[in-house]
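Note that one protein chain is taken out, while the other chains of the complex remain in position.
For clarity, chains are labelled A, B and C in written order, and residue numbers in each chain start from 1.
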Amino acid sequence: MTKKGFPFLLAAIMLAAILALTSLPGCSSKTTTATTTTTSASAQPIKTYTIGLCAELTGFLGAYNTATVNEAQIAVDMVNENGGIMVGGQNYLLKLVVEDGKSTLDGTTAAANKLIFSDNVKFILGPDAYFNSAVSGLCEQNKIMHIGGYCTMQPGELDSTTTYSFLGQGASINYFTGVLAYLKANYPNVKKVALTMPDDGSIPYFGKAVQQMVQDAGYTVAGSIIGYDNNAVDFSPYAAKVMATQADAVIACSGVVLPNGSILKNMRDAGSNMLFVVCNSVIPSDYVKVAGTKESTGVVDCSACYIGAPDPSPILQEMITRYIRSIGGTGALVTLEYANPVWELAQLFNKANSFDPAVVKTTFENMSSIETFYGTGTISGLKTFGIKHAVSYQLPITTIDNGVPTFKQWEPALVP
Amino acid sequence: MILEINGLTKNFGGLTAVSGIDIKVNDGEVLGLIGPNGAGKSTFFNLITGVIPPTKGKIIFKGKDITGKRPHEIAELGIGRTFQLNPLFPNFTVLQNVISSFQIRPRSNWLDTFFNTPVYRKNEAYILEQSLEILNLVGLYKVKDELAKNQPHGYQKMLGVARALAIKPSLLLLDEPIAGMNPDEIDNTIEAIKRTSQRGVTIILVEHNMKILEICNRVVVINFGQKIVEGSPQEIKENPEVIRAYLGSGHDTKH
Amino acid sequence: MAESTILLIVATIVNALVLSSMYILLALGFTFLFNIMGILNFAHGVIYMIGAYICFYMATVVGINQWLALLISVAVVGLFGIFMERFIFRPFFGNINSIIVVCIGLITVLVNAVAISQPYNVQVTPAFVQGILKVGIVSLSWQRIVFFLIGVSLLILVLLFINKTKQGLQMRAVAQDLEGAILQGINVHFVSALACVIACALAATAGSLMGSYLSLTPYMGNDIMIKVLEILVLGGIGSINGVLFAGLIVGTLDAVLPIWLSGTATQAIMMLIIIVILLFKPQGLFGKEVRA
Partner (left out) sequence: MGSMIAARDSSSRRKNYTQIILYGILICFLLFIPLFFQSPYVLHLFILTLVYIIAAASMRFIMTSGQIPLAHAAFLGLGAYVSAVLSKHVGLSPWLSLFIAAFVAMGVGIFISFPFARLKAFYYAMVSLFFGVGLLQAIESLGKLTGGLAGITAIPTLFNTASKVPYYYCFLALTLVSLVILYRFEVSRIGWNLKAIDQSYLVSSSVGISEVKYRVLAVAIGCFFVGLAGGMYANYNVTLSPSSFDSSVTLWMIIYVTIGGMNNFSGPIIGTAVLFLIPQYFSGLKQYAPFISAAILFLVIFMFRNGLVCIPGLLMAFYKRKKSTSKSR
């Protein structure tokens, strides 16, 4: 055991680490959320106000959230270019600070911690799906307002105990009201449906609610819900399992594009023509990417993913234009999972005329409708969540045949 | 009689490495076990010390059946051994090698060990003293603070003996103690073995170098896993069967 | 038997065979490396991922034929194998902890580089073979059949290489006795590099094919790496026959278990089965007894 010198090194490294951390942005007490920026053009100084966005920039949700964060930034730019927000007679520009949750619950907790304690934000947008539960509790504890993106209805995501949490974009459950109505009207032959869902712990909650909804709409559910492993190497066994139910249609509830697209592909490869209904925030053209052009057929997609409706609202039109410009690419690929909360929050600031989360929260609760990129949204959710904190709005229904997504119609959706 | 072996047999699959060996070892003697390469000598040691379980047969040590016991249990009973290869802890110093080998007497319980109680410290002081004495005995005192893996081959082998002595064995099994040594080292080693034997330790040694026969009281010759003949070193040297089976089988007698 | 049951059984058999053949391709390369260099290349899964992405990139962005893209991917990744042997494995020969560290570094860099450079996390290489083969009520995609055939023929090629060529003989010599091989005048570095190239090329082939059969994500190597290790240990570390046999077992279990179990329980049961087998056969199914 040679120990000489190690305390030195230990001390030196601790010291270095500490010095490094002191210079971390946000650690010095000087930083405040509102900073003054002098703009040369106007005489009146315009301040910026920082809001936090908790997103999964790396890990399995990584690329998907990178796109949605991009949209959120566009929404912030749109708010700022329209003159920002007006609180207490002072003009503010919004600033977005993004933290990475690494697609894990703990990573999201750490990101939320960083937003609250290091970036000192009072308003947090995102994340989506069950990661909300990591943020809701912290926000409740620290009286920070939280507007999440998507909900899988697990305990702690949104319920009567999370009074500071809202859902700014649908609530996942509202997709089903839309899609079931569309199926009833356009596919009268469908009687028996199979349900697939990631086995991520949401089956007992979200799955149960969906199953109930599907049954209430008059369909029989074939067997039990088919849960798949998000990290499975091969999804063909699940496809085989879906086909073995011999249902008329399969509804893919929640989950990311990879498993759903793979199941679709494997079903088509094995010669099944079963109607494939997708009910989650996934860009329809991503299905074409995963499943292949020929295999992407007979798909009905009901999600917040908008693709070329003939009559977009002006702000949606603007969003699409900017989005296309920002990715420098082709096609309108918008999920707006974080952009809608940004848009809503800007309205709330103006209406509440305050940056106090408690005041803003009360304002939100007392409103009955709010503008979103998809038109006017209603605030509801008392029956589903036990708290009236979810915004729902009309959703676009898209079908995919031979790899070509086609916009069908807007379907009103409501979280009961 | 310290060790009695009855009908010891070991099969590896179809191969019989040791078949039906009977050997009796008396207190305080030096027993040589010789035989050509692959005769089953090392297997024989591994069977006695429990490294591999025998297929058949009985090993009785001091009137107690030790067949099928685990190696560390056999060590605790007082059978020390050295190895033909990797005979030490390479990353310990020579002294640490010996100290680490003091597992059996005196023994501190783990609470003493953990809290560094006076009992533990007294034991460890005693162990240190004993270790130094053993190193003196085998002539390694001068290199005690050097890493074992940096020692020449002869020293490493002697360290193996020192380590085996640390368990205060009543029976010591030496696996080719002088193989690969130069004449000087051989002389030193033989001296050390003699000294050890004088302290009342019974020794069995395996060797195919005939030089070792000088210090044996009795010799057993094995070939193809079977005992061929047994007798005094002089008898063995003159036994025609041995000469045919062993000395005449390509190994030159001068060796 | 009900029609749906027949369909399920046929689909499962095909899945099992295709998966097994791809797993075996990967595990074979891994075993190669282990036998010859004594290295557990934890970055093997990432090599597989890189192979898949190069093929995807060539086939979609550059727009050349998929089969050509496959060859390019194999060539590029094979060259990368030489680089890995020289700069990553050789300096840390025999030090397992350091190898783990270096491999993790490599994994971190490559995975994140791919994740950043890809605008979407999910991509698929265009199908290598189109069409569906219909036999009675059963329909099979031609692609799966072709993949299985490719897998099997590559296996045969590799086995022939090991057993019939001079280089194969040298490899076996190095695997059995490194020092002896050096004394015989075998260029160990050359043999190691060759093993590395073959291992990487096999991984790239499997990756490119699986990129079309499954889909591409930057993280696709992680889970398949566990599968490779399962096969390696189950078959007995270093045994080629073991790899073939264990690959079949693992592939079959992977295709069969999800039929009855829901998602996450599958892996737990899988691990349980493997651990139980290993406790009864501590050296794996085909492993040799370790010398004391």
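We adopt the following convention: a contact is a pair of C-beta atoms (placed from the backbone, for glycine too) under 8 Å apart; a residue touches a chain by one contact, two chains touch by 3 or more.
On a predicted model such as this, the values are computed, not experimentally measured, just so you know.
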| message | As a test of the contact rule: which chains in view would the missing one touch? | response | A, B, C
| query | From the list B:Thr113, B:Asn188 or B:Asn217, which touches the chain that is not on show? | reply | B:Thr113
| note | Among A:Thr50, A:Ser133 or A:Asn174, contact with the omitted chain is made only by A:Ser133
| request: Using the touch definition up top, pick the residue from B:Pro54, B:Pro87 or B:Pro233 that touches the left-out chain. | output: B:Pro87
| task | Against the chain that's been left off, what residues of subunit B make contact? List them. | result | 49, 51, 70-73, 75-76, 80-81, 83, 86-92, 96, 99-101, 103-104, 108, 110, 113-116, 121, 124-125, 128, 163-164, 166-167
| Hey, which subunit A residues sit against the chain that's not shown? | 1-11, 13-15, 17-18, 20-27, 29, 57-59, 62, 66, 98, 100, 103-110, 113-114, 117-118, 129-130, 133-134, 136-138, 141-142, 152, 154-156, 198-204, 230
| remark: In the full complex, subunit C touches the hidden chain through residues 40, 42, 91-92, 96-98, 100-102, 104-106, 108-109, 112, 115-116, 222, 226, 229-230, 232-233, 237, 262-268, 270-272, 274-275, 278-279, 282-284, 290, 292
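Quick note on the criterion: only the chains that are shown with their structure count from here on.
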| query | Relative to the centroid of every protein C-alpha atom displayed, which chain's own C-alpha centroid is closest? | reply | C
| request: Work out the mean Cα position per chain and let me know which chain is farthest from subunit C. | output: B
| request: Write out the two chains that share the greatest number of C-beta pairs in contact. | output: A-C
| task | Can you check how far apart subunit A and subunit B are, centre to centre, with Cα atoms defining each centre and the answer in Å? | result | 72
| message | Quick check: how many Å separate the C-alpha centres of subunit A and subunit C? | response | 36
| remark: Residues in subunit B with touches to at least two other chains are numbered none
| Residue ranges of subunit A touching subunit C (in the complex, touch as defined) | 58-64, 66-67, 198-199, 203, 226-241, 243-246, 256-258, 261-262, 265, 269-271, 286, 289-292, 294, 327, 329
| Can you list the subunit C residues touching subunit A in their complex? | 4-5, 7-8, 11-12, 15, 19, 112, 115, 118-124, 126-127, 130, 132, 134, 139-141, 143-144, 214-215, 217-219, 222-224, 227, 254-259, 262-264, 266-267
